[in-house]
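Shown here: the complex without one of its protein chains, the others still in place.
Labels A, B and C are assigned to the chains in the order they are written; within every chain, residues are numbered from 1.
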Amino acid sequence: MNPLYLLRRHWVWLAILVIMLAAPFLFYDWSRGRHSGFALTLMSEMALMAVFALSYNMLMGQAGLLSFGHAILFGIGAYFTAHTLNWVKANDIMWLPAELIPLAGGVGGLCCGIVAGYVATQQRSTAFAMITLGLGELFAAAALMFMTFFGGEGGITTNRVIHSSIFGVAYSSAWQVYCLLIAWSMFAAILMYLLTQTPLGRIANATRDNYERTQFVGYNPRVVRYWQFILAGFFAGIAGALYTLVYEIVTFDTLAAVKSANALLAAFIGGGGGFFGPILGAVVVVGLQSGVSLFTSAWLLYLGVLFIVMVMYAPGGLIGIIGLHAPIARMGRLGELMVPYLRALVPTVVGGAGFVAVVELATHRTIGAAQGKKLSLFAMPVDSSSLWPWAIAVVLAVAGALWLRAEGRQFRLRWNALIEDAKARGIGV
Amino acid sequence: MRFGRTIISAVAAGFVAVAALAAQAQAQPTIKIAYTDPLSGPFAQTGDSNLKQMQYVIDYINAKGGALGRKFELVPFDNKSQPSDALIALKNATDQNMPFIMQCSGSNIAAALIEGVNKHNDRNPDNRIIYLNCGAVATELTNEQCSFWHFRFDLNVAQKAEVMVKALPKSTTKVYLLNQDYLFGQSVQRDVKKFLAKNRPDIQVVGDELIPLGKVQDFSPYITKIKASGAQALLTANWGPDMNLLIKAGIESGIDLAYYTFYAHLTGGATAIGPGGEGKVRSVMSFGENVAPAIGNAEAEAFTKGFRAKHNFDFAGAVYRTIFEHVAAAINKAGSVDPTKIAFAMEDQKMKDFLGYDTWMRKDDHQIMSAYYVGVFKKGVKYDAEGTGLGWEVAATILEPDVVQPTTCKMKRPRS
Amino acid sequence: MSDAAIQLTDVRKSFGRTEIIRGVNLTIPKGQRHAIIGPNGAGKTTLFNLISGRFPISSGTITVNGRNTAGLTPPQINHLGLSRSFQVTSIFPRMTVFENIRCGLLWSRGYKYSFWNLLGSQRALNEASDALLERLNLHSRRNRPAGLLSYAEQRALEIGITIAGGANVILLDEPTAGMSHSETEYAQHLIRTVSEGKTLLMVEHDMSVVFGLADVITVLVYGEVIASDAPANIRSNRAVQQAYLGEEAA
Partner (left out) sequence: MEVFVVSLLNGLVYGMLLFMLASGLTLIFSMMGVLNFAHASVYMLGAYFAYTISLYLGFWPALILAPILCGLLGAAIEMYGLRQVHRHGHIPELLFTFGLALIIEKVVQMTWGMVAVPYRIPDGLDFSLFTIYGTQFPAYRAFMLLISALMFAAIWLGLTRTRIGLIIQASLTHPDMVGALGHNVPRVFTIVFAAGTALAGLAGVIGGNYRVTEPGMAFSMGPIVFVVVVFGGLGSLTGCFIASIIMGLIQTFAVVLDYSLADLLELVGIVVTKATPGAEFLTVSLPRIGALLPFILLVLILVLRPRGLMGTRDT
């Protein structure tokens, strides 16, 4: 195979790799000559969440199984890794290179998948979801109660610097760990991608589409679910291991409901239908949680609004939106959407600014002012107790919304015309 | 086809981020203190009320000149009760070369921060940071896990347990323990028993219960059990709903019981307990607004009154004043904002707190020794709590020498 | 005994108190094309569900290729060499047509639950899938999601999935239901070719299909077999006429 062909076929992977390697340098502190620890940690979090969300999507997107307890696999993987690291460190074990430590997490997740999966995969659909909810609560509660393995509230602390690296790297700096993380998350993601191309992966799709029919082509859906759960456990465990490497502490929070919810959100916002959706989703969710929360305490509200809007207008997730453009792009007429997009963007910005301003004014009035914060919106200091900012914000929000509605209609006409055209030319939708 | 709106909604999401970016504060030569606690979600209340009080204290300290002529600036980070997010906040703080990070709520997060700070300071000797602990109380943190970079300004579980035991009246002979089933609750359980055996061998522990954290919705069965045991006092370190519901259930059933708590005086407690708790609920606290009038310290009273006037809410954050005064003094003594120098300066630093009581930052384990109080929930106090008409009257004051306990800490200090 | 593909002995099935299948005895020899007809509610589909293991039987025995199916799950019965289609189209709507067919093939090619084989490089498997698509005349739709096919195409796909695994006993539940005349003719042709050399059991309402395809016809009325014979004899069977005309005249 010639390299050009490989590039054409696998450009997405290459693009992801390049972005992951290059992105930290956007935040590089040239004056001090060091990486931004925050940016590196945030990107590490994105990478490991992407692995976790992909693993989640092995159940949700690919096998149609909604899980509320996926974090138990993640958490157990993380604890396994922490214990392994401590064991390696305590006994100076040299035959286990630092680079292979995440495998311990994978094994942990796998074991947990074998046990928890055996119970959960007895059922499908809502019953499955509810069993995972119950298991999730039980594991989280157990993690607080049993000190020996889970270390209680303080969790298990560990040190990733174990000096058994094949490459002689200490992994003390965030950048070194980030590189290891890139390697492992790429490796895990590619493996998960390949899994979708195997008989098990396809049959998992089949049980998602039509669970009954699968039985009559010779497959036991329960076995399919079980295998899929175990394998998802392996990858969730690896994600957990990466978590341990980044933070060097594992607490019960790693297997609590919030973590499970995050995986669900990432997978859904990114889009469970395609393979790459959850990666995108993880980036967005982590960005919102750790990025936007720096600036406003109302980030949960924004997150809520984002869900509602996404669910109502883009149930296919971000990847779904991109996918909708495929037929138009194939016709080579994507350019024709440029102007409508720009026209829609203006009222979006206006309305969005209004909405954000209203929310921020309100939070500042009720919470922020008392905390002694000075409110400034869009780099302008604003007095939330006077009437004007409110009036402007409300007007912006309402006007933006109305304008957007009108513009949306126009946009839809244009869009539908293009899609019709694509259909007429026989380009699959 | 709702495609237009779809795109737009996605754009809007990105937009929030950008808009918020613009709202970032501008840099000034202040001494920045990162503060991380939950500021959103179900536990946001903790972070919110802490933040208000810290800000009030910082304004006061700054008005008096700050340290080395520089003012303090508080930079809040929301950690959503997640250790990982607290560590991200730590990275953020070190990126901006902030000399301090402060955290109050949750020993899981505190443990993560101690480890995180230790490793960071080890690996980046040119960019160190001090962790000021304003309320994570697990005993381990200044014993097995003690760190040179960690300074705790609240008493630890064992100390609080001893204070609680000392506050038990002579007439009490039967007590019941009920705690949350995790490290914190378990260590309270262990320590209270230890100090009961040591200080009050006459007291019999008639019941000893652990409950899953935040899972119990109805406490009446526990009350029934407590009643059956014949206990006179209930000793609990529960917090949040686990404490509120427990006390409510007890009061409602009308059993004759005294409640000894660690956290009833914190925000939300008074409202939840309500007038039914009159004279029954006691709390081990680092400060109460009625302390100053009780000892006739007008200046301190004015200080707390100022907060009330500003926020129309109670002030409980004397510990923040102690923290910032210690920090300011240490910076002045070190003559620089180099965290290593400040940390050395802070060791064994002795100061009077604003009430005039001694405080001592012990060198051995970086645990503060300060006066502690036991308050009883009563009508007719000078300053009521949360507008309920009832407030915390000082029932006992335990001074600094009496809270000192031995430590197992083997502190590792940096060479420079 | 051993040359019977399917044998039903006094099979009964009740839902609650209602007995739907009341003691059916039926032997279908290997290689036979066998049709079951009967008025609505006669229990034809239920009988299919019993044979294929979708529901457990209340009493009696069913053997498939000589093996008693009692206690076996549908996939296990499938592994005995029996495959079925559904009255209401049952395909994998979000997967492509090609993948639908390939799913039908996987088990019989021994892939089981393997997650170490990449399907893209299984040449024999993919070629077999493509060959079947050609036979089904669906090759032009190869990469479409199956849910977007026309109804007749979905029916053809359904048959394709059913026969893909190479089962030698095939159960088709109203394969031509809802089709136009020309589509029916094509389907009939398709069924004839794919069932060559295999045992075929089908439920069908279109009498032209039934009489065009079947070697033997069984008439089921209210859960009982009232006749089972060659098409010509069925046509002249008095009981059958009564059941049909009696019902339809009324």
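We adopt the following convention: a contact is a pair of C-beta atoms (placed from the backbone, for glycine too) under 8 Å apart; a residue touches a chain by one contact, two chains touch by 3 or more.
Quick caveat, the model's predicted, so the values are computed rather than measured.
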Chain not shown, its touching partners among those shown: A, B
Per the touch definition above, residue among B:Leu68, B:Ala228 or B:Ala298 touching the missing chain: B:Ala228
Residue touching the undisplayed chain, where the options are B:Asn332, B:Thr388 or B:Gln405: B:Thr388
Given B:Gly240, B:Gly317 or B:Gly375, the one touching the chain that is not displayed: B:Gly240
Of A:Leu40, A:Ala71, A:Ala298 or A:Ala357, the residue in touch with the unshown chain: A:Ala298
Option from A:Ile76, A:Ala239, A:Leu265 or A:Leu418 whose C-beta touches the chain left out: A:Leu265
Touch list for chain A against the chain that is not drawn: 60, 66, 119, 122-123, 125-127, 129-131, 133-135, 137-138, 141, 145-148, 257, 261, 264-265, 268, 272, 298, 300-301, 303-308, 310-312, 315, 362-363, 366-367
Touch list for chain B against the chain that is not drawn: 40-45, 48-49, 181, 209-212, 214-218, 220-225, 227-228, 240-241, 244-245, 248, 252-255, 267-268, 271-272, 274, 386-388
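Throughout what follows, only the chains that are shown with their structure count from here on.
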Identity of the most central chain, Cα criterion: A
Whole-Å gap separating chain A and chain B, where each centre is the average of the chain's CA atoms: 34
Mean-CA-position distance for chain C and chain B (Å): 71
For chain A paired with chain C, centre-to-centre distance based on mean C-alpha positions, whole Å: 44
Shared interface positions of chain C, touching two or more other chains: none
Complex contacts: residues of chain A adjacent to chain C: 194-195, 197-203, 205-206, 208-210, 212-220, 223-224, 227, 231, 273, 428
Chain C to chain A touching residues, read off their complex: 52, 54, 73-75, 78-79, 83-84, 86, 90-95, 99, 102-104, 106-108, 111-120, 143-144, 161-162, 164-165
Residues of chain B that touch chain A when the two form their complex: 1-13, 15-17, 19-25, 39-41, 44, 48, 51-52, 55-56, 59, 74, 76-78, 80-85, 87-88, 91-92, 94-95, 106-108, 110-112, 115-116, 119-120, 122-123, 127, 138, 140, 145, 181-184, 186, 212-213, 215, 311
